[in-house]
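Here the complex is missing a single protein chain, while all its other protein chains stay put.
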Amino acid sequence: MKLVLLGAGRIGQVHAANIARHPQAELAAVVDVNQQAAQALASKYKTRVVKHAQAAIADPDVAGVLVCSSTDTHVEMIELAADQGKPVFCEKPIDLDLAKVDSCLTKVKQADIPLVIGFNRRFDPHFKALKESLVGNNIGRLEVLKITSRDPEPPPPAYAKVSGGIYRDMTIHDLDMARYLLDEEPVEIFATGSCLVDPEIGQAGDLDTVMLILKTASGKLCQIDNSRRAVYGYDQRIEAFGEKGMLLAGNPTPTTLQCFGQAAVSCDKPHFFFLERYRAAYRAELDHFIEVVAGIAEPLVSGNDGRMALWLADAATRSHQAGRPISLEADHESS
Amino acid sequence: MKLVLLGAGRIGQVHAANIARHPQAELAAVVDVNQQAAQALASKYKTRVVKHAQAAIADPDVAGVLVCSSTDTHVEMIELAADQGKPVFCEKPIDLDLAKVDSCLTKVKQADIPLVIGFNRRFDPHFKALKESLVGNNIGRLEVLKITSRDPEPPPPAYAKVSGGIYRDMTIHDLDMARYLLDEEPVEIFATGSCLVDPEIGQAGDLDTVMLILKTASGKLCQIDNSRRAVYGYDQRIEAFGEKGMLLAGNPTPTTLQCFGQAAVSCDKPHFFFLERYRAAYRAELDHFIEVVAGIAEPLVSGNDGRMALWLADAATRSHQAGRPISLEADHESS
Amino acid sequence: MKLVLLGAGRIGQVHAANIARHPQAELAAVVDVNQQAAQALASKYKTRVVKHAQAAIADPDVAGVLVCSSTDTHVEMIELAADQGKPVFCEKPIDLDLAKVDSCLTKVKQADIPLVIGFNRRFDPHFKALKESLVGNNIGRLEVLKITSRDPEPPPPAYAKVSGGIYRDMTIHDLDMARYLLDEEPVEIFATGSCLVDPEIGQAGDLDTVMLILKTASGKLCQIDNSRRAVYGYDQRIEAFGEKGMLLAGNPTPTTLQCFGQAAVSCDKPHFFFLERYRAAYRAELDHFIEVVAGIAEPLVSGNDGRMALWLADAATRSHQAGRPISLEADHESS
Partner (left out) sequence: MKLVLLGAGRIGQVHAANIARHPQAELAAVVDVNQQAAQALASKYKTRVVKHAQAAIADPDVAGVLVCSSTDTHVEMIELAADQGKPVFCEKPIDLDLAKVDSCLTKVKQADIPLVIGFNRRFDPHFKALKESLVGNNIGRLEVLKITSRDPEPPPPAYAKVSGGIYRDMTIHDLDMARYLLDEEPVEIFATGSCLVDPEIGQAGDLDTVMLILKTASGKLCQIDNSRRAVYGYDQRIEAFGEKGMLLAGNPTPTTLQCFGQAAVSCDKPHFFFLERYRAAYRAELDHFIEVVAGIAEPLVSGNDGRMALWLADAATRSHQAGRPISLEADHESS
């Protein structure tokens, strides 16, 4: 199965490596506006560079497309693939503009192609085990969900301009996990935050430390907190509390080594960042996309999932600006 | 040092036992409207029952008073002690009515007696170690505080009537911990909740599952979540996140035993409830009160701390009712 | 119930405090060759000093005797109590000479007094939970037992002269635990060791680091290892492995605090030494002795248990000297 990779950056490289190690898949071509990056990746995996995405996608041997280019090009790339009837995997977010997302998803629907959105955490073995335990009714009805997500270090302040802000850039992952695990849409969202890590982030109009509460129609409560800087590494934890117990999915560590010394007992910090933490998730995500392309699986993370997470991130942004909770039911009906 | 115990209920019994094991202290008398309970406790610790609190307190040999009677009598008892110039330990809350609390604290101030409020968690070795680590600057400036507090089983629904509701009855402990650890007053509070555990609690006008966000002037964020029912026991955890790291204080367990079986690896649940979990805290709390009575320590939890926690619980209640955050700065100035 | 305490040293002080906090018990008198120590302890617990043990024991109000004096006086003190028909609690070991122990136990038997030996670990909640889990058949038939026991710091080298050597002084505790948990007598013992911590210990003819293997008739294997110096504190762990799983009892820690920093995640070390680690065990041990004196319990650690542990320690010493395993069956029949 031949796949085209659009985007040779950090995340594109992860997918290229996973395609290389997959027994059924083959990297047919790499496309990137940065020709040097495209060439380096193509050389490493013994494939070719194609200058224009359209040409690469149109190749009749190509069975699927991975969109790992910059966010502002996602919609264009998805639509090129839709035009050719090719299944698409697209990194989050589809776009930062909900109207553009809706229009894109309409085209995807018309083209009737499968679209998988790259919410990698759904494929993480630890969170997947938590989800399966929920589904298996180990803690009965879910009542409280708590999601902690912290990056090791903040992005450059300039990034705030193109990222859409922390809610659309970072919290969006947690909003997707919230929807996935709550198994019920939120009806209210309250978001608040501060700029505590880097004043320049604040000057650029963004936040670096945020906290949210979501509520569902049946009364389930969900808490999310994010920070752009955790000196101990990438902190990704989920707590699910219900009528029959509690599930905790914590941070895996590089090794199990413990050192008992005169001052304290110490052990490994969490992994440094997402490439290490979600290594297995990226593999499973690609395996899943290959099954989707092969027609033996339905997308586990749909275009609508991508849309809903953005819609919640938009609502969080508005809640923060308004300084009060936003009712999502009204929103939902109108959208 | 002779102490009078007002109230022979569950918590009064804890303090009686701790007085008995303290080398300097002696239980001079027990007072309770329930004469049978008073008599049973007095017999166990070889002391006498006095019918009226005033008489017991007035005994010139009595150096201090412990108020463990029902909440609606706290103010009266504190004022009786103030009249006699005797130091007082009072279980939380001082009262459910802020105006009564203020009036009582004025009398305490006029009488110039020391007053210690029984926020037991401040004396817990685990949370104390966390506080000391914060003070010791181990994680630099605090940015995010998360407090989880869950009871093993809900009180009878009728309790909602006299408790003042979950925010004033249960969350008040966490609000005190928030103030204690944030080391800065909150300027905004948002509270929301559900009735998920027992519908009768809802019918009685109360909640059993709540979630709050507090924010300070400098931008620190604090999250609290409570549930009235955790089947795995009393769940009391605090997470403090800052510029140089994170502190976690978890649930101690009865034993360290782990069992590796065919199905899973299992270990002890947390302690069942507060009497077991806070055993050491109750001892340290009484030791502290005895030092206060002896004049060698200032109250670590003042009447004002008791007032402020109630004031925050009131604000949480109003936030919940209004469905929006409450600005505390305005409130604070007016109060 | 009035109890006499023979020995006002470190461990005598522990028992005195536990007697003071026990509702049924009272410290009737303290005896110690060090009059100053005796007086200090007596003042603290408001009791009297008696010069001669015999007089203290003979007091008709005295219901039981705690022998906490130096090892070389244990037998004499037990026999004084036996003469007066008073129940005895005796710190380990009964004596370092097996013949003296046997003769003493004969007198105890003739006097028909209950004798409890102070193997404190049998009363530790963690190890007790492990024992109960074994008895409850949670791991089926026990096959492998591993006992780790390390002191925080070595005794003065001169101590080697009076202690009987590390096997009789330190390993004896683990040998008792081995018998207790194996629930079957060992038939073979192999002991080896080194002097790695302090060369003066070696010069005094003793070891500071030892390792043993015991085997029972049914083929169960037991490993013990000791060190006189663990810089991270008192290390007391037991692993029990069987046909249906494994049990681990680890080191409790002062607090649950974890600190996630830039360098590592750190948590509390184990407690410093036995007074902290076995605080609960000492209480339970005294509670048990009081029940034995009251006639409502049989000794959980008998004189024979004390004898058998010494006998194994002797065999370990001989194994080490001979450089080969010692068959205990032959020994056992002859003794």
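In this document, chain identifiers A, B and C correspond to the written order of the chains, with residue numbering beginning at 1 in each.
Quick note on the criterion: contacts are C-beta pairs under 8 Å (C-beta built on N, C-alpha and C of every residue); 3 or more make two chains touch, one makes a residue touch a chain.
The shown structure was predicted, so the numbers you read here are calculated from the model rather than taken from an experiment.
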item	value
Shown chains that the omitted chain touches within the full complex	A, B, C
Listed residues B:2, B:269, B:283 or B:318, member touching the removed chain	B:269
Candidate in contact with the missing chain, chosen from C:146, C:279 or C:318	C:146
Sole residue of A:85, A:156 or A:250 that reaches the chain not shown, by the stated touch rule	A:250
Hidden partner chain, residues of subunit A it touches	20-21, 23, 44, 125-126, 129-130, 133, 138-139, 244-252, 254-262
For subunit B, the residues touching the chain missing from this view	230-232, 235, 259-269
Footprint left on subunit C by the chain that the document does not show	141, 143-144, 146, 150, 188, 190, 192-197, 209-211, 213, 215, 219-221, 223, 225, 227, 229-232, 235, 241, 243-246, 323-325
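In this section, only the chains that are shown with their structure count from here on.
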item	value
From subunit C, the most remote chain by mean C-alpha position	A
Separation of subunit B from subunit C, taking each centre as the mean of its C-alpha atoms, in whole Å	40
In subunit C, residues with contacts to at least two other chains	259-262
